[in-house]
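Every protein chain except one is present and positioned as in the full complex.
In order of appearance the chains are A, B and C, and numbering begins at 1 in each one.
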Amino acid sequence: MIDSVGPAVTAFKAGDRVLISCVSACGKCEYCRKGMFSHCTTGGWILGNTIDGTQAEFVRTPHADTSLYPIPEGADEEALVMLSDILPTGFECGVLNGKVQPGATVAIVGAGPVGLAALLTAQFYSPAEIIMIDLDDNRLAVAKRFGATQTINSTDGKAVEALMKLTHNKGVDTAIEAVGVPATFELCEQIIAPGGIIANIGVHGVPVTLHLERLWDRNISITTRLVDTASTPMLLDVLGAHKIDPTLLITHRFKFDDILEAYETFGHAAKTKALKVLIEA
Amino acid sequence: MIDSVGPAVTAFKAGDRVLISCVSACGKCEYCRKGMFSHCTTGGWILGNTIDGTQAEFVRTPHADTSLYPIPEGADEEALVMLSDILPTGFECGVLNGKVQPGATVAIVGAGPVGLAALLTAQFYSPAEIIMIDLDDNRLAVAKRFGATQTINSTDGKAVEALMKLTHNKGVDTAIEAVGVPATFELCEQIIAPGGIIANIGVHGVPVTLHLERLWDRNISITTRLVDTASTPMLLDVLGAHKIDPTLLITHRFKFDDILEAYETFGHAAKTKALKVLIEA
Amino acid sequence: MIDSVGPAVTAFKAGDRVLISCVSACGKCEYCRKGMFSHCTTGGWILGNTIDGTQAEFVRTPHADTSLYPIPEGADEEALVMLSDILPTGFECGVLNGKVQPGATVAIVGAGPVGLAALLTAQFYSPAEIIMIDLDDNRLAVAKRFGATQTINSTDGKAVEALMKLTHNKGVDTAIEAVGVPATFELCEQIIAPGGIIANIGVHGVPVTLHLERLWDRNISITTRLVDTASTPMLLDVLGAHKIDPTLLITHRFKFDDILEAYETFGHAAKTKALKVLIEA
Partner (left out) sequence: MIDSVGPAVTAFKAGDRVLISCVSACGKCEYCRKGMFSHCTTGGWILGNTIDGTQAEFVRTPHADTSLYPIPEGADEEALVMLSDILPTGFECGVLNGKVQPGATVAIVGAGPVGLAALLTAQFYSPAEIIMIDLDDNRLAVAKRFGATQTINSTDGKAVEALMKLTHNKGVDTAIEAVGVPATFELCEQIIAPGGIIANIGVHGVPVTLHLERLWDRNISITTRLVDTASTPMLLDVLGAHKIDPTLLITHRFKFDDILEAYETFGHAAKTKALKVLIEA
């Protein structure tokens, strides 16, 4: 439910039910005009980052007119929570940037929530293979249920060999990096086919080694992206048509009063097998 | 003049004057069907690489039907020599991959022949600024004559600061790497604007450091490419319309009998100021 | 099984099992270099059109090297017959030209074999709605089974009103014309949303009226295309991954000796409910 303070909100009125995007967009600046809301000069990823987030009874949302989306009648609100951040992140940074195509071969490195979001949304484009790579057998089992055609547990350090065998030594058309450490990015460099795209989603804290001595003549692309949430209207349409079930990502639900327990659960995901944890009003 | 031996050549006949592309394409394999001739499974960059090149009175060219181009009547044959390799390399790997647009800001790092070829062909798209960066004042002066709007001599190690000042701290929409060493690639990483593209042309011998800790959220792309020469028909059309003068790249001419002197001249380019050296029949 | 006469075929050898594409491509001409095989200067749609077709024990196929596709091991050969013509036609002329997107609203006018091929392949891109329009309730029932989300019988002349109601007066993002008469094309003009695409597949014998007085300011596109079969490798990959079952289109099977009966059945499709009729060796 929204109520306006400060500059007049005209696109919504008090009482409207809305989706709050994780990215705030002024709609006016150079970047917003290009749909690159993540770099909005007075917005971008500020909620829960440079200002308080939305785990509160009342929230002031910046640039409301261009950062909220009306909730369609009859929509599953739990599913919609996944559209604030995780689903557009996997979709835009991984699937759209990675140009997943019908019949293509895709590898997703990292079967955490964002890797699984990429897995769910990659299927919009009917790739022939989606190969999920992770260290955790439980997550790989989840990935299989979510639509992965093959899984590779990379604990033994032989993921490259395993993947090359699966792809008849061609490598993959799209490699989606969904972890954010050098080892996983460099794995993507080794499995990408000529003409392929490495789409980085991971939040990296240190540099990686780019093997241009092997890649300079391979006709590849590498992309980075902070989610713009520009695909939210499309995702709402796909969700409305029941082409995807993002509630699969929700493993735990807590009341607002039990929020500390929720964080505890999310903080020990390997043990609790938590993917996304929902706080209910 | 061509004369056929081996499998029948049907697209050309003996006596035809033709342009021999530096990349051989069978026209049948998975990669050729995508226009990615550089990765042709039985061709690609083989002339002068894995088999003898074309500095000879008679040459057998592989996959002739799909690797030669008829010379248009009245064409300037010296200009056409530049279309075998250098011009499509600068154009495809730098300008096309870098998606140079009208009004955009472009930096080209390296004012050698291939960087200058990128400079000449970038102007097909009317960018607002083309900033040339090199260590050599002579080459930068050449770049100015060829259409660079700004030049930066990076000898003092302050190219980043200089470029940022020229671009009002925005950086560039397209950064074209035309050297092939870590320092120049990493310079591109520092000057690329959010949403921009680093188009690598350089042949790298060692890895580079990719600062994903700074770039993961910048919405950039990095591309690599071995020239496909798929743009040759377009370049022939542009050349035929006198929209470009690639003979600007030719600084020296030698008779076939003086070929060793030609190599000597090309091998000491800093002293001789050689760009491209032409061997005449 | 192929056996070569005339110019040497090098990409295939006698005994190989191959798919013969309905379009022959020399791989060398201006159009083939662009992937526009339909306009190959010495090929294109010639089989069964300007030369004899393939309903024979032995066939000479022109430009074999670049017009045949090896049959993957274990492939369903009945399904592959649909990849010679009908499936790439619906896919390229309808779905690719129509830029079907996840979450989009698509109308297909005409539920004959080619319209149904567009219906099957449109689902590669997860549109929210695929609305099938036809005069025949049987074909509309088939369309429902093939994945149409809505159907409209246009016998009453009120298809526009019905579609507008289904789309909340927005019209459709993609309208695929799969009949080839003025009435159905002009129906597409009436139901296309601002920014949408009318993708024509139909073979038209007479002109249509283009209502530019209504459409000049609607930001729409209209596309025409003779199938290029350039998407055959992609369709083979999608088929290999069991993302589509084109054998759904096969309603009847006849032995080669009963070929006249096969034509009879196909010629009275309304009565026999024939979609595609297979001739078995």
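The rule we apply is simple: a contact is a pair of C-beta atoms (placed from the backbone, for glycine too) under 8 Å apart; a residue touches a chain by one contact, two chains touch by 3 or more.
Quantities reported herein were computed from a predicted structural model and do not represent experimental measurements.
Q: For the chain left out of this view, which of B:Val18, B:Leu135, B:Val160 or B:Met234 touches it?
A: Checking the options B:Val18, B:Leu135, B:Val160 or B:Met234, the one contacting the hidden chain is B:Met234.
Q: For the chain that's not shown, point to the residue among C:Lys13, C:His211, C:His242 or C:His268 touching it.
A: Counting the whole complex, the residue in contact with the absent chain is C:His211.
Q: On chain C, what residues meet the omitted chain?
A: Interface residues of chain C facing the absent chain: 31, 34, 36, 38-39, 45, 180, 185, 194-195, 200, 202-213, 215-226, 228.
Q: Which residues does chain B use to touch the chain missing from this display?
A: Where chain B meets the chain not shown: residues 101-104, 123-129, 149, 233-238, 240-241, 243.
Q: With the missing chain put back, which residues of chain A would touch it? List them for me.
A: 7-8, 10-11, 27-28, 30, 32-33, 35, 65-66, 230, 233
Going forward, only the chains that are shown with their structure count from here on.
Q: Leaving chain A out, what are the touching components among the remaining chains?
A: Leaving out chain A yields one piece.
Q: What's the call on chain B versus chain C, same or different interface residues, using the half cut on shared numbers?
A: At the contact between chain B and chain C, which are copies of one sequence, the residues are largely the same (over half shared).
Q: How big is the gap, in whole Å, between where the Cα atoms of chain A centre and where those of chain C centre?
A: A distance of 35 Å separates the two centres.
Q: If you average the Cα atoms of chain B and of chain C to get two centres, how far apart are those centres in Å?
A: 40
Q: For chain B, write out the residues touching at least two other chains, lowest number first.
A: none
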